[in-house]
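Removed: one protein chain of the complex. Kept in place: all other protein chains.
Right, subunit A next:
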Amino acid sequence: MNQNQQPQQTSSSEGRSSADDDSALSDFLSSLTDYTPTIPDELVQHYLAKSGFQCPDVRLTRLVAVATQKFVAEVAGDALQHCKARQASIPKDKRDRQQKDRRLVLTMEDLSKALREYGVNLRHQEYFADNPSTGMDPATRDE
């Protein structure tokens, strides 16, 4: 962060005055205020209030909003990777692939795979049985 703002008289790291901490963080927070998170402030405030979080400072709400957006973006990115990998591996004729399956759709399959790394375990209901691996344990399924 902004380590160069440390005053010269304090040599050890424990001697950093509180003013520096504040300025470091306030710089960080001010950089946040330029960024408008996609998740609206009202929504974040609603869910934070539901869980008991109390803070009049709107910058903290923005911080939480940005952190959540980062989380969603990461999960979406992982799911996208899975989706693309699945499309690449399915042997289909080229004409089909170009037109229809190019369309990247967020499916429960990809989402559950992506979320598993984040500690969220999803089991979703199979609506159909056209796949021979339907109903099997997801760990043993190979796709």
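In this section, a contact is a pair of C-beta atoms (placed from the backbone, for glycine too) under 8 Å apart; a residue touches a chain by one contact, two chains touch by 3 or more; residues count from 1.
Assume contacts and distances are computed from a predicted model.
Undergrad: Quick one: the chain not pictured, UniProt calls it what, "CSN8/PSMD8/EIF3K domain-containing protein", "Glutathione S-transferase C-terminal-like protein", "Transcription initiation factor TFIID subunit 8" or "Probable 39S ribosomal protein L24, mitochondrial"?
TA: "Transcription initiation factor TFIID subunit 8"
Undergrad: For subunit A, which residues reach the chain that was dropped from this view?
TA: Contact residues on subunit A toward the absent chain are 1, 13, 21, 24-25, 28-29, 31-32, 35-40, 42-44, 46-57, 59-60, 63-64, 66-77, 79-80, 83, 103-111, 115, 117-120, 122, 124, 127-128, 130.
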